[in-house]
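Left out: one protein chain. Kept in place: all the others.
Residue numbering begins at 1 within each chain, and the chains themselves are lettered A, B and C in the order written.
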Amino acid sequence: MLTVGVIGCGYWGPNLIRNFINLKDARVKTASDLSEDRLNHMKMLYPSLETTTDYKTIIADPEIEAVVIATPVSTHAGIASEALEAGKHVFCEKPLTRTVEEGVKLVELAEKADRTLMVGHTFVYTAAVNKIRDLIKAGDLGDIYYMSTSRVNLGLFQEDINVVWDLAPHDVSIMNYILESRPVAVSAVGHSYIQPDIQDVAFLTLRYPGSILANLQVSWLNPNKIRATTVVGSKKMLVYDDIASLEKIRIYDKGVDVIPHYDTFGEFQLAYRYGDISIPKLEDAEPLKIECQHFIDCINGTASRSSGKHGLEVLLVLDAADRSMAAAGTEIKIEYPKALK
Amino acid sequence: MLTVGVIGCGYWGPNLIRNFINLKDARVKTASDLSEDRLNHMKMLYPSLETTTDYKTIIADPEIEAVVIATPVSTHAGIASEALEAGKHVFCEKPLTRTVEEGVKLVELAEKADRTLMVGHTFVYTAAVNKIRDLIKAGDLGDIYYMSTSRVNLGLFQEDINVVWDLAPHDVSIMNYILESRPVAVSAVGHSYIQPDIQDVAFLTLRYPGSILANLQVSWLNPNKIRATTVVGSKKMLVYDDIASLEKIRIYDKGVDVIPHYDTFGEFQLAYRYGDISIPKLEDAEPLKIECQHFIDCINGTASRSSGKHGLEVLLVLDAADRSMAAAGTEIKIEYPKALK
Amino acid sequence: MLTVGVIGCGYWGPNLIRNFINLKDARVKTASDLSEDRLNHMKMLYPSLETTTDYKTIIADPEIEAVVIATPVSTHAGIASEALEAGKHVFCEKPLTRTVEEGVKLVELAEKADRTLMVGHTFVYTAAVNKIRDLIKAGDLGDIYYMSTSRVNLGLFQEDINVVWDLAPHDVSIMNYILESRPVAVSAVGHSYIQPDIQDVAFLTLRYPGSILANLQVSWLNPNKIRATTVVGSKKMLVYDDIASLEKIRIYDKGVDVIPHYDTFGEFQLAYRYGDISIPKLEDAEPLKIECQHFIDCINGTASRSSGKHGLEVLLVLDAADRSMAAAGTEIKIEYPKALK
Partner (left out) sequence: MLTVGVIGCGYWGPNLIRNFINLKDARVKTASDLSEDRLNHMKMLYPSLETTTDYKTIIADPEIEAVVIATPVSTHAGIASEALEAGKHVFCEKPLTRTVEEGVKLVELAEKADRTLMVGHTFVYTAAVNKIRDLIKAGDLGDIYYMSTSRVNLGLFQEDINVVWDLAPHDVSIMNYILESRPVAVSAVGHSYIQPDIQDVAFLTLRYPGSILANLQVSWLNPNKIRATTVVGSKKMLVYDDIASLEKIRIYDKGVDVIPHYDTFGEFQLAYRYGDISIPKLEDAEPLKIECQHFIDCINGTASRSSGKHGLEVLLVLDAADRSMAAAGTEIKIEYPKALK
């Protein structure tokens, strides 16, 4: 039975509390937040929960073995360092830290302290993303040519990070995970429409080894929420729509590639498809539950799907994208630090 | 009654023949193609049609007032010049020519000869694209922030042009038309997966005046055909899906932009939408019929929606994209020639 | 603060427990179930909950003011009677009872005891159904002509009731609610494919006053879950898809009703739509939360949207459907009892 403290009860923290509470192998002893209101709300939902406005109470509690951090990004490095130094295991929401430097230090600190450091890249715990990874590994899609993703919605506008740091961590963590690879270069173009100097729309192009390209669209300005990922391989194409409640993955089998001549408008319209489509059934579990259980398993020795190192790899891509946007889209090569060699 | 000759009866030519034949104000006297088979097929469909394997027969025919060109791109400049010099009006399939230089010459030649030169940018004749233009002009979408497009399918692989020259003319002509503007800079990343040195996948970012960005995806490698355009404005967002047979345009009204805290997974999932969606009814006419009629009207003095100059503006974007791809995505500023000032 | 006891922790009971616990004005003191396993699971989720395998403990507890019943249908009448006689308010899952006779007695008993009797017709608490009711009341759809519904899925096969009693209560309660009316006659055809004498597929036709027809399809044999309701009026048509996560209601505006002659296959295909479509934004609340709050409000004097009487009206339709199925589809007129006059 792992005793957990959760720091931050804003947007995502309550989901983490609920999931850790529901696990057989964990209990949440204490939750902290700067807002009394949020704490009262948590207390109403979970009467046995202890609450505090000072996160240091959690860090100092010898009974608490693991700390879950769901606070604004700029505070991650500080809180996580304190927790690791106090001998706690750390589960930190994404992105891991605000800068690459902070991330490197944190990864090194976790290694030195021999504690588990995990990042909340939830998507690598979904049935859909694991299905895609399995299909790629089994060669079902053939050689991967390129990927494109859209992750757009209306707000939540962040004040301490731009849209790339807010949304792209999902896509980069997914792509690194399904390809078992990491990009070598990034070019990005973005713009700040609403808040000065904080991009709210950006288009990124990543180059992975083996001539795999990836085009990412991230935006806070779309009234309609889209979370779509397309993976095009030499044999098949896959479209992953995370918004769809039932049919998240569609696999398009490539058929005839010769299109006959058309003499009427009607026949022309009928010519759009090329092969069978299949929509595999996916398991129904809540990804966050799996992720929380995985954190416990990692503490007990399992290799992590979203370790601090994975989180740091993602930071390097975000950082390169920032630098490319500052240089009008010029491609930036990524230099992975020693900690990731 | 306009007498027309059609050069090229391959993929698109038969559609042009059928539409010109069905117009009250035109008749198709002659069709030419290098393949006897295609000519025989045309003859079977339209017994009164004259056919020839030598397009110069059409150019030389004094009865023919207008020439329609649906041949491979690299032949456009040559055939169109001959036709204009012979005093014919010219309707040329897109892209106008293989190079910017050829395009400039052709535009100047048409001006000198005082003949109508029109490019087959069919989409500017669709009900959907004109609806979008009207909505933007009326201010319904608010200030335009950015656009993104996907134009992807499996093949037809071209041998004389890359995927940018094959597919992006549609998107660029649509965007120039609905914004009544033209881009000032282009950056592009592409790759040649199948044929050496002919990109089959590319991602373009265009900058229009007024900080409007546009991200384009074009690909010959997708087993699934997509023709989607998203326009995000300060008031509303619009999605145009040209594949949809009935519901081509969806307008998303922007609603609440504050998202409350969520305590359960279920409520969280319900939070995706932000306002009403409306799907306007569009007229049912075949765009090509309208385009062919428009060509006749232009000959009679109407200002063209897709004149040679419009076609040349598109070429300048394609050319800049090629240069950007060659420079690893570096942004290329577009210098519009004197003919377009 | 209302003190509640919940009887039955199987499929639906846990949802009721969770919702009553989360309400400010209620607390769940005790839950009962025949299965120790289910009770242990409830205990794990809500440590402060008391549990018992004997529901009579709940009935006998003077502190408990209201009893929530989520047990198999055949036990509803017995448990609810005991609860009402013990002076408790009763919230009973649908259908209210196994027979019309039981239902009549229960409604009369609640009236005599002056206690609130409410039936769990959850759908009348959804944003979608209330939107439809509002649109009809406001005359937006014009005169209602007819409705059709599909409520089909794979299982859960019931052992004590057929598919009509299992699924049709939803549709009948929705239709009675949105029309503010009740059917005068029913004809039904069904078949028992899997279990002898328990219909697993049935088609019902209801006649409402004012020549309004309704066709219902209910089935336990569909691998795909459908919950669709179509309402056709003289002005507009509405389609309600309860499975859709985002776009539950579509309103089709009626346009041109003259279809021109078509000469080509292509134009013919383009002629399917007749007017604009609109997709209104709906509120995101969990219906069950609203329903549970409504139960408390009803105890405090609010008129119920799904009172015992409403539940009994539904039973009369189900009973008539059973009799029609036994008579090969012959139409059965419904005689509403004195209690519903």
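Simple rule for what comes next: a residue touches a chain if its C-beta (ideal position, glycine included) is under 8 Å from a C-beta of that chain, and two chains touch if they have at least 3 such contacts.
Only a predicted model underlies this, so the values are computations on that prediction, with no experimental measurement involved.
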item: Candidate in contact with the missing chain, chosen from C:Thr3, C:Thr57, C:Thr99 or C:Ser148; value: C:Ser148
item: Of C:Leu45, C:Ala86, C:Val100 or C:Ile334, the residue in touch with the unshown chain; value: C:Leu45
item: Of A:Gly10, A:Gly142 or A:Gly275, the one touching the omitted chain in the full complex; value: A:Gly275
item: For subunit B, the residues touching the chain missing from this view; value: 22, 24, 44-45, 47-48, 243, 245-246, 264-269
item: Contact set of subunit C toward the excluded chain (per top definition); value: 10-11, 14-15, 18, 38, 41, 45, 145-146, 148, 150, 153-156, 187, 189, 191, 193, 201, 203, 205, 211, 213, 215, 217, 219, 221-225, 230, 232, 236-237, 239, 243, 245, 252-255, 257-259, 261-265, 268-269, 272-275, 286, 288, 328-331
item: Touch list for subunit A against the chain that is not drawn; value: 245-247, 253, 255, 263-264, 266-267, 269-281, 284-286
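Convention: only the chains that are shown with their structure count from here on.
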item: Chain ID, smallest distance between chain and overall C-alpha centroids; value: A
item: Whole-Å separation of chain centres (CA-atom averages), subunit A against subunit B; value: 37
item: Gap in Å, rounded to a whole number, between the CA centres of subunit C and subunit B; value: 52
item: Separation of mean Cα positions, subunit C and subunit A [Å, integer]; value: 39
item: Subunit A: positions in contact with at least two other chains; value: 45, 243, 245, 264-265, 268-269
